[in-house]
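With one protein chain withheld, the remaining protein chains of the complex are depicted in position.
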Amino acid sequence: MSKRLVLLLVCPDQPGIVAHVSHFIFKRGGNIIDSDQHTDFETRTFFMRIEWEMKLNSSARKKLEPEVARFARRFQMKYELFDEDKPCRMAIFVSKQAHCLYDLLVRLKLEELHSNVELIVSNHLDLKSVASHFDIPFYYVPVSPDKKKQAEKRQLELLKRHQVNLIVLARYMQVLSPEFVKVYPNQMINIHHSFLPAFAGAKPYHQAYARGVKLIGATSHYVTEDLDEGPIIGQSVTRVSHRDRVEDLVRKGRDQEKVALAYAVKMHLEHRILAYENKTIVFE
Amino acid sequence: MSKRLVLLLVCPDQPGIVAHVSHFIFKRGGNIIDSDQHTDFETRTFFMRIEWEMKLNSSARKKLEPEVARFARRFQMKYELFDEDKPCRMAIFVSKQAHCLYDLLVRLKLEELHSNVELIVSNHLDLKSVASHFDIPFYYVPVSPDKKKQAEKRQLELLKRHQVNLIVLARYMQVLSPEFVKVYPNQMINIHHSFLPAFAGAKPYHQAYARGVKLIGATSHYVTEDLDEGPIIGQSVTRVSHRDRVEDLVRKGRDQEKVALAYAVKMHLEHRILAYENKTIVFE
Amino acid sequence: MSKRLVLLLVCPDQPGIVAHVSHFIFKRGGNIIDSDQHTDFETRTFFMRIEWEMKLNSSARKKLEPEVARFARRFQMKYELFDEDKPCRMAIFVSKQAHCLYDLLVRLKLEELHSNVELIVSNHLDLKSVASHFDIPFYYVPVSPDKKKQAEKRQLELLKRHQVNLIVLARYMQVLSPEFVKVYPNQMINIHHSFLPAFAGAKPYHQAYARGVKLIGATSHYVTEDLDEGPIIGQSVTRVSHRDRVEDLVRKGRDQEKVALAYAVKMHLEHRILAYENKTIVFE
Partner (left out) sequence: MSKRLVLLLVCPDQPGIVAHVSHFIFKRGGNIIDSDQHTDFETRTFFMRIEWEMKLNSSARKKLEPEVARFARRFQMKYELFDEDKPCRMAIFVSKQAHCLYDLLVRLKLEELHSNVELIVSNHLDLKSVASHFDIPFYYVPVSPDKKKQAEKRQLELLKRHQVNLIVLARYMQVLSPEFVKVYPNQMINIHHSFLPAFAGAKPYHQAYARGVKLIGATSHYVTEDLDEGPIIGQSVTRVSHRDRVEDLVRKGRDQEKVALAYAVKMHLEHRILAYENKTIVFE
């Protein structure tokens, strides 16, 4: 049985890493499909993504784990090893706005994105029919200011029950608590509707209109405890002019939001992102 | 003698403005070449740029002024009337960086921009040879922290002597005093090396690198007393990645600076910009 | 009752047109909301789009028609007069590909586009469920090479019965006959999946791959008898690299197709397009 594997790793830079990793794969009969690397010369840190094919039955697959762990220790690597035939289990959080949700679900249907969407969670009922059109379980978890804690408890239960390992906030209009965020480090992707760091916070299109900018955009990023401050994955912009009122910025911005969010989700699902010191390395 | 004129105007919105302006021109034998307008429905303000050709000798030209003033009063217009055959008299301020200066001077030479560059002013001698290659007077006005006032006095004298009506700060690395800025309202264009309002202030490329953005850009704007807060004219961005170090951002950013600055200068020279409440209307 | 009207016109250039049109509106108590014009100096042709509000009951509306016709004759104008409160009646033709259809229907639902979609016509059954999710009548009209004529007859009947005045070919994979095309001049919009005139004809992404281009794109245009030769309305491109296989070009191209098609439909629905000598003037 031929399997495809991806190894993502970070370690202090030193000679011999590529030689070692590629030799490790070669010795086990693997064929490298794709490989990309990056060295941060300021911090002398080495980053790598390597994808290969090899014949592996399930017992050989199990034996591989400690072997990778061994050379990882030697190079002081942090790493993750992924099986390409085990897609992510995704949850999508939404509120009332439909555009990002439709966009993701159509891309999944067309197999632009490879993932199982286990559930859609919303604090409103507006998008229930979209979920049912695409045959995805929809959970309505209302969030009132005084019962936020309870709502998050319910959300976390749902995520655990469905064994979710990627949460996509597709214009979900609630701020999640630091306790919630901690449970899914670098596993929650948000779309912010401005080209960060410009116009962080609320109503970015209104801010953009007031400032009279000639470009608006959107930013996809991992969610951290600091709102709108997480590692940026993708950014997209488009031109605007004095003719555009706030509602035009909102409309034009939607296209940027869709593109920036879909990009981030795709890169994450293909294990192409390494988050490091509040930045990302994206091996496109 | 056929002359080409441009009228730029702002006034409270009301029915009949276009009818009146276009009739005014028609009655005097003018032929409208180009016309663009904008209504800000929030503030009920009307903006217009109208360009036309008409036969005019110099005495008829003189008579035109009070006639325009009369209907301007009637509609409570602020306006400017330009003769296309009288190009702007431009000064370029530079420090050590050559790219924007070369870019502007080549565009002027190729007649992409129509203006007379009366002088180049610099606080360094590095770019003197560029000025002489393009046959433009170069003035060295050193600026030390304690003699800034004197330097500005000298600069203002030069600008007056050359009857300058547009000052382009082509990566001029000194902040001009509010007193200086006041002399040339909406007649000084600066290029800031970030997509404002992100990364205002010093060292924007270092800020962008530290934040890990995936886009960098440049912003051209009129200079006001508040640094980096003036009305934005043009913005330009380009993609960057984790591979780009600060020096790569600087290099990639230069192309955006050149484009955003040249765009602003071109729009200004063609009398296509109306600055209004810290925004611009650009009639492209 | 305040109504919003749009007049689109083409005529030989001469002094006084703007004055006349704007005076015509002013005299009837109209207030111009937006106005744009263009002069082609080669052919001395004048183009204009003017949008205004005026109080009009239905009998005054009827009287307006011959008045407009009168001054149109005087200036030898071709023109169309639209009531903004009467949206287009659109038909969408599709085959098996879902992305453009979803994109249009979501935009309509979000009111980015203002139109009534009367029906969806397809030569396949694949997208029937999409139509029903959005509550739009779906008609299955199979097209076999030998029965194409019959199929077109059936399609034309459907279009007439639904009083359609805009047909959008959203990746409809059948070529329509010249007889069909003639019925809807400048009322059929197609999306071609290349930046025309490059890669006209079949399988443009394969052609692009074979040529090794670094950009791919999409072109929306009015349909004329000559395939892929109609007046271009919008074009959109994106970068590709040697890493992209044909299937990646197809995937990346979809985003361009969606954007270029939605742009064209929006411009048409807002009566912003004048087709003229196989080109378009788009008053954005």
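Going by the order they are written in, the chains are A, B and C; count residues from 1 in each one.
In the analysis below, contacts are C-beta pairs under 8 Å (C-beta built on N, C-alpha and C of every residue); 3 or more make two chains touch, one makes a residue touch a chain.
All figures in this text were calculated on a predicted structure; none of them were measured in a lab.
Colleague: Considering the whole complex, which of C:His38, C:Arg89, C:Lys153 or C:Lys252 touches the chain not shown?
Modeller: C:His38
Colleague: Kindly state which of the options C:Val6, C:Ile32, C:Leu166 or C:Val282 is in contact with the chain not pictured.
Modeller: If we include the chain that is not displayed, C:Val282 is the one touching it.
Colleague: For the chain left off this view, which of B:Arg4, B:Arg28, B:Arg61 or B:His99 is in contact with it?
Modeller: From the options B:Arg4, B:Arg28, B:Arg61 or B:His99, the contact with the absent chain belongs to B:His99.
Colleague: Quickly run down the residues of chain C that touch the omitted chain.
Modeller: These residues of chain C touch the chain that is not shown: 38, 41, 195-199, 211-215, 217, 231-235, 237, 241-243, 245, 278-282, 284.
Colleague: List every residue of chain A that touches the chain not included in the displayed model.
Modeller: 14-16, 18-19, 22-23, 25-26, 29-37, 39
Colleague: On chain B, what residues meet the omitted chain?
Modeller: Within chain B, the residues touching the omitted chain are 98-99, 102, 106, 109-110, 112, 129, 133, 243, 251, 254-255, 259, 284.
As a working rule, only the chains that are shown with their structure count from here on.
Colleague: Report back the single chain whose CA centre is most distant from the CA centre of chain B.
Modeller: The chain farthest from chain B, judged by C-alpha centres, is A.
Colleague: Report, in whole Å, the distance between the mean C-alpha point of chain B and the mean C-alpha point of chain C.
Modeller: Inter-chain centre distance comes to 37 Å.
Colleague: Centre to centre, by mean C-alpha position, how many angstrom separate chain A and chain B?
Modeller: About 42 Å, centre to centre.
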